[in-house]
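Some chains have been omitted; the remaining ones sit where they do in the full complex.
First chain written, first letter: the chains are A, B and C, and each begins at residue 1.
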């Protein structure tokens, strides 16, 4: 694996056959964790045919092999999802961080329209080494969270919404303009990227693979 | 005045001479309040030459004649400004509502990065018949406010910010996608429009002029 | 229900199973009205399986339970649809206002290309406490209506049109730039939001729930 982290296979745009061939090759390298991301049902079937004991999270569209995530090191990665519709992307981030070796907690339905639900989580936020915040529509949650914690916040805009949500652009722009410092942003729906980055940020100070 | 409300003269794009001529004509109609909006220093001088006792708020770029606002009727208009830079636009909304006959309160520096400042105002928000929320950059404040009150919220995006704020587009999109119901939006920096609308919403139930 | 208004379940993006589970839970809370919005045929079937006596408007994609709307209080909500294609969104606004406790009238096919149809409705417009105007394509109707009434106008841009209509963006921009004051705008096709806001604006002066 490049730089000590798992390999990731991006399944969207590949045929199940192509993904199946990659999965067969992966079987030869049990020392490296491989993640299959954006896997639909057919991709998953192809992976499981080659790697029957792979871990599979259908909501997140993610498979992992070997199935057991590493023992966690480094700091805590907290993943917040503003609404239930943001959950698949948030799970992708959460599981990626977990398979990259971090402890991770996932909390759902903490949108800014119900502030008490955010405020109820302040203790958790303050234990985090990094917080990933998935939100679509107005994308306002990272601004609020960044004001409540000194940990870095990874804004994860989702394509949830319609009309002037423009497939996640509105949320993306909101997060780029967050009025509290300490927020950076990844691509729309890029749960894998957010989880990967969070794992890097929360990596143990020493022993970072290069 | 059309439909019982003041006349408004939009000064931007008019020469001081043109505005001066309008002001001279206004002198003949003391029964109708006239607002001069988006007036820079030269516009203001031209108005004051013709109407020396006009009220003038340089920050808001607004002049009014006759200078005294009407006695307030109807409900309370609360205007929130997320940051100090949003103040000129917020004042334009506040004064417009006041000259259209409403009681109005203006509160500044209640951005979502410091939630306690918003939460400290919940009592005021709950007394409002309508809340105007001026915010630039991430434009996240209306979402939070709408979650705290059952009054209608008028989102007033401002051009405050830089880069991907795109002169207020980011804030505009955020507000259009507010995840709490009860938010509608006016044009970027349109303090006059927000104040006018708020005055209409908070108008006394009977006696609305048509 | 938050702040005294019905709960709304946004069905788009949820599976019929998920919606069905929510409907089953709703059965336990007959004291609160629940609206299911953006429900397609399968969502509707799932809701009706759990709540057989729910009211269902297939055009608007809306279900309500308990089925009877409350007795109306407050002012009149008038909803205009520029063309027949704007009708589903307009109905969603109309029914939402009705279930939030307002009297509401819906008028269709009053586009600006046939001014006489608009002018024939001036009496109705002047009885309204608030007017919701649904229009796609050029989105010009709210400008015309705002010039005919002193009630606040909620612009509801629809995605009706093609080419440079850009899925409702053209109508949205038109409404944001309405040359008559008193217009604000909600997201494209957001009939629920427009109806909710209209109900808040037309709420009885006292007794607003907080």
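As a working rule, a residue touches a chain if its C-beta (ideal position, glycine included) is under 8 Å from a C-beta of that chain, and two chains touch if they have at least 3 such contacts.
Here the structure is a predicted model, which is why all the values come from computation and not from measurement.
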Out of the whole homomeric complex, 3 chains are present here; how many copies are there altogether? 8
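Keep in mind that, in the parts below, only the chains that are shown with their structure count from here on.
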Top chain pair, ranked by how many C-beta pairs fall in contact: A-B
Farthest chain from chain A, going by the mean of C-alpha atoms per chain? B
Same vs different contact residues, chain A with chain B, by half of numbers used: same
If you average the Cα atoms of each chain, whose average lands nearest the overall Cα average? C
Indicate the whole-number Å distance between the mean C-alpha point of chain A and the mean C-alpha point of chain C. 36
Averaging C-alpha coordinates per chain, one finds the centres of chain B and chain C separated by a number of Å equal to 26
Would you mind pulling out the distance in Å between where the CA atoms of chain A average out and where those of chain B do? 42
Counting only residues that touch at least two other chains, what does the list for chain B look like? 176-177
Can you list the chain C residues touching chain B in their complex? 3-5, 8, 75, 126, 129-130, 149-152, 154-155, 172, 176-177, 181-187, 192-194, 196-197, 200-201, 203, 205, 208-210
Could you pull out which chain C residues touch chain A in their complex? 2, 12-14, 157, 159, 167-169, 172, 187-190
Inside the complex, what are the residues of chain A that reach chain B? 82-83, 111-115, 119, 137-140, 143-144, 146-148, 161, 163-166, 169-171, 173-180
